[in-house]
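For this depiction, one protein chain was excluded, whereas all remaining protein chains were kept in their positions.
And now, chain A:
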Amino acid sequence: MDKLLRKSFALCAVLMLLLLAACSGENAGSEGATGEQSGTLNAKIGVVSYLTGAGAAYGEAITQGLKLAQSEINEQGEVNIELVIEDSAGEAEQALSASQKLMSDDNILAIIGPTLSTEFFAVAPEADLNGITIMGTSTTAEGIPEIGDYVFRNAIPEALAIPTAMEKAVERTGAKKVAMIYGNDDVLTQSGFETMKKTAEDMGLEILTIETFQKGQSDYNAQLTKIKNTNPDLILASALYNEGAVIMDQARKMGIEVPFVGGNGFNSPQVIEIAGDAANGLIVATPWFGESEETKVVDFNKKYEAEYGELPDQFAAQAYDALYIYADALKRAGEADRELFHEALAATEDFEGLLGNFSFDEIGDVVMDVKVVEIKDGKFVEFE
């Protein structure tokens, strides 16, 4: 009996340790929004983000951007936003259950997230059905705003960004033959690949080979050797930056010197951090240009670095803007009501955000300008 007791106690202890380990990354965001002054508009925003697992870096950037915006917005005093952050672990099922939890809470005004387009496709129809506004900050795949009335995004769709980047890259390099590599286990990189392929066909480029890889892979030598032997003028890589940076590093080591054109997820200062000199020659179209001289961008960089010890990427910047767009809509709505908020958000026009002049079109997709940038001498510069 005693032995049994002791054993079950030990088991409990182990289980609790596991729980502790699993939870440690979350929950940090729900504090700090309690001040209830009169005259301020209080609202709870649900956030579903990719906080644990292989892509946790993206969720981390997003929540950091959101928290920075939150503290600034709350300081201004007009509205007081509380963030309720849930982890999706990059899994569509977990994203769905996390957001169902948020939706069933009547105090939640609207939702931001989830991070991956894969997850978003699972969550958004449910939110639309429940009449809760949902906005993706990093969901650039095709068909996102078309899901429903209550579905928005402020992430630049790949269909807008990639052709712009490819056209400019081909214009300068005179490329005729391209090789392609993409992650085939993610909706975002897949949709990016399809856009690239279609654009390449439209532009009359010859596609030499199409290679794939999976999330979290670390050896790309086999694919790259194959690509190298086809001698392309340009490599189209639909990858998130974590994998993309390693791909570039291994490619350069192998002696592949041609430029890379990447999708949205490839655009991050982390690429330079991870790949170093090998990152030179990456061309991406982006709403977010971190090296910009504009005061709001410089200010944001400074504040973000002071707070988190690293430079923001587009995920952080888009999340930051998203919360400001929400706050703006909330102010115009006048009260924390789901229906009024939805109407106000849909009417967002010429919002001056960190990323520039922003509007929603009639289906809730992004209307804004994109810049094409490249990495040169270890820095993002505007592409000429």
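By our rule, a residue touches a chain if its C-beta (ideal position, glycine included) is under 8 Å from a C-beta of that chain, and two chains touch if they have at least 3 such contacts; residues count from 1.
Assume contacts and distances are computed from a predicted model.
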Next item on the list: Among "Nitrite reductase (NADH) small subunit", "Cell envelope biogenesis protein OmpA", "ABC transporter permease" or "Ketoacyl-ACP synthase III", find the name that the UniProt record gives to the complex chain excluded from display.
Entry: "ABC transporter permease"
Note to self: Among A:M254, A:L340 or A:M368, exactly one should touch the missing chain; which is it?
What the structure shows: A:M254
Item checked: Contact with the hidden chain (one of A:V246, A:V261 or A:L355) -> A:V246
Next item on the list: From the listed residues A:Q70, A:S117, A:Q223 or A:N267, report the one that touches the chain absent from this view.
Entry: A:Q223
Notebook entry, point to check: Among A:E142, A:E273 or A:E291, which residue is in touch with the absent chain?
Noted result: A:E273
Next item on the list: Extract the touching residues of chain A with respect to the undisplayed chain.
Entry: 10, 14, 17-18, 21-22, 24-25, 52-57, 59-60, 184, 211-214, 216-223, 225-226, 229, 242, 245-246, 249-250, 253-255, 270, 273-276
